[in-house]
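The complex appears here minus one protein chain, its other protein chains still in place.
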Amino acid sequence: MSQLQAYIKDLGWIGPELVLAATALVVLLVELYRRGRKSGWSLGLALVITLAAGFGLSWLGRTFSAALGRPVDLRLDVAVLGLVYVLVTMGDLWFKGDKWDRLVPGLVVLAGTLLAGYYAVGLMSALSADPKGTSVFGLQLVDSYSVYFKLLALVSLLVVTLFTMNYRDLKRGFGEYYLCLVGAHLGIMFLVSSNHLLLIYLGLETLSLSSYLLAGFRKEDPRSAEAAVKYVIYGGVASAIMLFGFSLIFGLGGSLDLVEIGRHLAGTAQGSNRVLVGLGMACTLGGLSYKIAAVPFHFWCPDVYEGAPTPVTTFLAVASKAAGFAVIVRIVAVLGQGPGWLEKVTSLMAVASALSMTYGNLGALHQTNVKRLLAYSSIAHVGYILMAVAALFGAATAGEGGTFHVDPRAAESILYYLGAYMIMNLGAFGAVIYIAKSAGSEDMDDWWGLGWKLPVVSGVLVIFLLSLTGIPPTVGFYGKWLLFRTAIAGGFLWLAVLAAVNTVFSLFYYFKVAKVLFLKPAEESRGVTVRPAAVMAVVLVALGLLTLFFGVLPSALESLAGASAAAL
Amino acid sequence: MTAEFLAFLVVAAAAVSGALITLWSKSIVRSAFGLILAFLGVAGVYALLGCAFLAITQLVVYVGGVVVLYLFGVMLTPPDLEERRASRVSFWAALGLVSLVLFSISLFGTRLPSSQGKPMGDAAGIGEALLTRDAYLLPFEIASILLLVVLVGAVHLARREKKKAQENAEGEEA
Amino acid sequence: MDWHTFTTVDFAWMLAIPALPLAAFVIQIFFGRWLPRKGDWVPTTAMGFALVLAVGFFLKAMGIFDPTLYIQSSNPPPGETGLSLAWLFGNAPSGAPNIVFSVLFDNLTAVMLVVVTGVSFLVHVYSIGYMEGDKRYGRFFAYLALFSFSMLGLVLSGNLLFLMVFWELVGLTSYLLIGFWFEKPSAAHAGFKAFITTRIGDVGMLLGFLIIFKHFQTLDIVTIFQKLGETTGDFQHWPGWVTAAGLLVFCGAVGKSAQFPLHIWLPDAMEGPTPVSALIHAATMVAAGVYLVGRFYLFFSPSALLVIAMVGSFTALFAAVIGVCQWDIKRVLAYSTVSQLGYMIAALGCGAYSAGLMHLMTHAWFKAGLFLQSGSVIIGMHHEQDMRHMGGLRKKMPITFWTMLICTLALCGIPLFAGFYSKDAIIAGAMHAAAHGGPALWLWYFPAIALVVAAGLTSFYMFRLIFLTFYGEPRSEHAEHAHETPWTMTVPLMVLAALALFSASPWIFNGDVLGHHLWFPHVVAHPEKVEAGRLVVEKAAEEHGVLPLVMSILVALGGIFLAWAFYYKKWLSAEEWARKMGWFYKAVYNKFYVDEFVMKFIVRPVVFHWNVACAAFDKYVIDGIVNAVGRGGVEASEGSGWFDKYVIDGIVNAVGFTVQVFGGIARLFQTGFLDQYLAFTAAAIALGAVLFFFFL
Partner (left out) sequence: MTVPLVWYVFLALILFTIGLVVIVSRHNLIYTLMGVELILNGANINFIAFARALGGKYPIAGNIFSIFVIVLAAAEAAVALAIVLHVFGHFGSVRPEDPNMLRE
């Protein structure tokens, strides 16, 4: 096989990323073109760009699918994309103004996301035969585990894009916004499939730098600026600490490749290098914990969630966090292999878990700002998931060579919960965007009785909150049940008990929101001045139905998560 | 004590003293120059380890770029905003010193891989590695995307809105 | 080295010594106000019994225990004579360090027990007179008992963990006692300062203990020393971490024993009631640091000993210089205490082990005496403490005067008085160290010179105190009408004066005027193991070479003569000399600005962060509780029906209460200040690393 063929085959494995990257470039070009849209020839330019993008995507798709040996015909999708795009750009010329400004880049991103998602689903099915996948470019591991997270990222990108298009507080700079958003998701997709310290660092930085910019995107709002600065400073420090940890892990693990590091560390007993490796692990895990906002690296979280534009908060709470978990699980699975290290790594995770769930729930208790409440609740959920990460090795028994292996059921519960968490949190934040816009306030005290005015969205929000609490028949209930099972099987009964106590606490504040919405009659509520677009409500209802669907029939998501976990 | 060890001591002293100047100096501009000294010291360490290209990159990007960026930042914000709280700095410095001492006690008992002293990557080797499929082509491409995103996003944040009137017009349309 | 274990009966009686004051404390704090005389007799009696027991053990040590043995008994196996957690809760998991409250009892412990219980008992008796009429009279005795309990536990503890616990308890109770008159802002502040400053040393000690624990995987002190012998071989090879651990443990002593630069809390601690000063700041708590150094003596490598000697001798000189310029009678004694503690530490550093500990004992008697006598003067002067307003009290307070003169002579190191024998031994030890050297030869000259000079200064400032207070004409209204204090106060003074005369060498009975056959070096002998690879000085301490003897006597007499010339005959004018000294006098008068320096660079940053935390705690947690309770009360009283009132509101209030209290915990950290977030995070990483290295 020639070098070029190998190259194209590699490209085929990272197809979703390439499609997203192309989308980002298109967004940028569209924005550039729209800046000078006053002149007539811009229409021509739009057409050229559209056609070029369409044909380019089509060519890419065909080449990749050929390289993968699968007949995937993407021409139809590209044609649809092109048609939509031409229509909107032409419409834009006729209906100048804010609405189209907002819509056009968003639609491009939606189209690109769908295309990439289509591609990712194809990859997933291609991997069903061999979940371990393959290593591409010698650096990345495209296995079903990473594709699962890629799918999560794409769903998040889709929904966040829809939210953004309906988010009225963002007034300009849509091109830049979507570029950053797509860039962040690209970073996630590289991050979740990387098996190499350099790629982890790069992916994480791509994700982080884009997120910093996104958090501060509402330039006129000082709260947004404050969120951005807190995020960038805290994140910069954390990633520097993480990198220092990487440098030690590299030196003592003797490689940049995670698998090799694991093998090497498992081979070395805890000797005199114990302290250096310990520092390396502490720095690495600490720096990564910041990404998922686990206590005690969570300090940025409530402030940034509150200050950032709500769609960005949604993204941070969902996709960014899932990506962080993807890496942490991979690294814990690698570092914990060694006989001496397993106990240390899992104990650290257990401590972080206990602290996170307790702190998150306690912090949420007295919040009135709903975004902030959800921020604390997300810290608590990180605690629940970390419970399963601590029990990742199950009741570990050493395999050949004295190394330990990940319990696939534990990994499955993590993946399932991340999926569940994504659905219900996307819904919850979306409903907050909707209701906050209608009420003109994110503060719960202004929401009294609004439930009767906005029955559909409020009702769906209650479903999401039930799911976040973990009450059947919702997806959250089943996910939490899996986590508890994992923790108990892994010997962390005390964590499971603590989590149960915490769940009782969390009931209180989740129900506070429901109480506020429905306990007072409609007459006493503030009037609803603005009503967001109906498409928003449709998206939310769809997410609500998914929440219930996976709650009643969990096996659909569970089998996917199980298949993906098998790749670890 | 060989010449190499002596050279190491010199560059290490430069790096550490530069860092300490950054830490202690009252004036932020002087701190920035301390940072330059530290970067120079680190570049010297690279050179000592045989990484000429990296040493040059360090000089060009850090000394020529990053520190200048910080100096811009300093110039654009009032210089007298930070009142240096000596007690605070010394408190944390003492903590840092204690932990460093404690840690280095363990460090010097650590068994590390023995030094091999092979020649390090030269510019040609690095360039080849960066553009080879099975080596580091992919990170190279990711970095380019990252830089693009950063460029556009940073410009968006840093750009001053030119016309208030235009904003208002857009606001009314909304 | 031989290791004996003692019998269960012995063990029970040993435990009774700290248990008595503990029981007294419990009774006093809960029921004291209903007891006759507000219960002052309860702790006093308990201390009396403890004293009897301690003396019993002391006599046993004198008679039965072989004085050449370093340690008499060790960690008893659980269930036999130890009080063990494993014993209480079934078998401890294998591999986990067994947390046993074990008693380490050797001759040093026996002596310390007598010193602590003796001084404590006398202070209890004295306080009956001194604290009479105070509005928290009963509470004061409770605190005294609690302090005695902590101190006795500290002395008996044979386990690093319990040592640490009692060490902190001692710090806490001393905080309570120093700040006893907390209405006075200066007293409250002094208590706080003492607490924070000593805590800085304690951090070092904790780190040292952690290093020790990490290396030996045990908390038992005797086991540690056995293993240490294996590590260091015949004490020829000292790994670096042993030096580090030793110096870190020494940090704790620097804090508690008020060594430079953490001595600043002790003079301020004079804001506490005078009996407290006598108990804590002369005899017991400050001696705990010296005791710690003695207890961990095997742990100090030659280089660590050099550091200890330097710190001690510098402190001795430094504090003596400052003491010359003080006007407050108690502050003179405070700086004198700092200086004498420096002597003890320096002695240990120079290798004069038994000399240092002997000085600890003799100093405990006469300095406790001096403090109580100054308290008597203060009572007689109606709470006037400035010596410039005293004068001519010799006739008005004869008992106080004569006992104080005896104690002063003891402190100055005049022959026949107890202080002479111990101080002379220390100076002899320091000179021996200078002559024979250790590592870094010339450095060893410093302790010898500094200690001799400090001896001269000591007698100068002490006789300055005597002349200013008791001689000349009364210089104020109060001094004219001073009167002798009641017998509860004067009897302890006489007892202490007798001890100041005879405690080191009972020459009146055996005629051993020159101290050739002191009992102390035979009871608390130099650790055997130390002799092998280290400075051997205790021979010098026993022999009392002629040069140190003559020198220390001459210097002491010279100091007295100068004081006489300055303050009695007034041949020389103190003001004149102060002016001539210029900036030096100013620096001395301002205590060399160490207070300012340490407060600014160490204490205040700590306090700043502490205050932020405390304020947040007050604001959110305490206020939250108060508000929730208050609101609950209001709502309950307004409720209509019984059910509403007690059940519904109860639930609502419980929930509200929970929210307030627990929500406050999260609020504490989520301050919104980015710099604090970063600091919290750095702390978390450090904590994680510690967890990782030491415990997981």
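Just so it is clear, A, B and C label the chains in written order, and each chain counts residues from 1 on its own.
Everything that follows uses one rule, which is that a contact is a pair of C-beta atoms (placed from the backbone, for glycine too) under 8 Å apart; a residue touches a chain by one contact, two chains touch by 3 or more.
As the structure is a computational prediction, the values presented were derived from the model and not from experiment.
Trainee: Taking the whole complex into account, name the chains on display that the unshown chain touches.
Mentor: Taken over the complete structure, the missing chain's partners among displayed chains are A, B, C.
Trainee: Using the definition of touch stated at the top, determine which of A:R223, A:R409, A:R485 or A:R526 touches the missing chain.
Mentor: The single option touching the absent chain is A:R223.
Trainee: With the full complex in mind, choose from A:L248, A:A411 or A:L483 the residue touching the hidden chain.
Mentor: Residue touching the absent chain, from the options given: A:L248.
Trainee: In terms of residues, what is the contact footprint of the unshown chain on subunit A?
Mentor: Contacting residues on subunit A, toward the hidden partner: 197-198, 201-202, 205, 209, 212-213, 216, 219, 222-223, 225-230, 232-233, 236-237, 239-241, 243-244, 246-248, 250-251, 254-256, 276, 302-304, 306-307.
Trainee: Identify the residues of subunit B touching the omitted chain, counting contacts across the whole complex.
Mentor: Touch set of subunit B with respect to the missing chain: 2, 4-5, 8, 12, 15-16, 19-20, 22-23, 28, 31-32, 35, 38-39, 42, 45-46, 48-51, 53-54, 57-58, 61-62, 65-66, 69-70, 72-74, 76-77, 81-85, 88-89, 91-93, 95-97, 99-100, 103-104, 107-108, 110, 112-121, 125-126, 129-130, 135-136, 139, 143, 146-147, 150, 153-154, 157-158.
Trainee: Give me the subunit C residues in contact with the hidden chain, please.
Mentor: Listed in rising order, the touching residues are 666-667, 670-676, 678-679, 682.
Methods note: only the chains that are shown with their structure count from here on.
Trainee: In terms of C-beta pairs in contact, which of A-C and A-B ranks higher?
Mentor: When A-B is set beside A-C, the one with more contacts is A-B.
Trainee: From the C-alpha centre of subunit A to that of subunit C, how far is it in Å?
Mentor: A distance of 58 Å separates the two centres.
Trainee: Hunt down the residues of subunit B that sit against at least two other chains at once, touch-wise.
Mentor: 106
Trainee: For subunit C, what residues touch not just one other chain but two or more?
Mentor: Correct list: 693.
Trainee: Provide the residue numbers of subunit C that touch subunit B in the complex, in ascending order.
Mentor: Against subunit B, the touching part of subunit C is residues 207, 211, 240-241, 244, 600-602, 604-606, 608, 679, 686, 693.
Trainee: Name, in rising order, each residue of subunit C that touches subunit A in their complex.
Mentor: Contact set of subunit C toward subunit A: 655, 658-660, 662-663, 665-667, 669-670, 672, 674, 677-678, 680-681, 684-685, 688-689, 691-693, 696.
Trainee: For a test of understanding, state which residues of subunit B touch subunit A in their complex under the given definition.
Mentor: Touching subunit A: residues 103, 106-107, 109-113, 133-139, 142-143, 145-146, 148-150, 152-157, 161, 170-171, 173-174 of subunit B.
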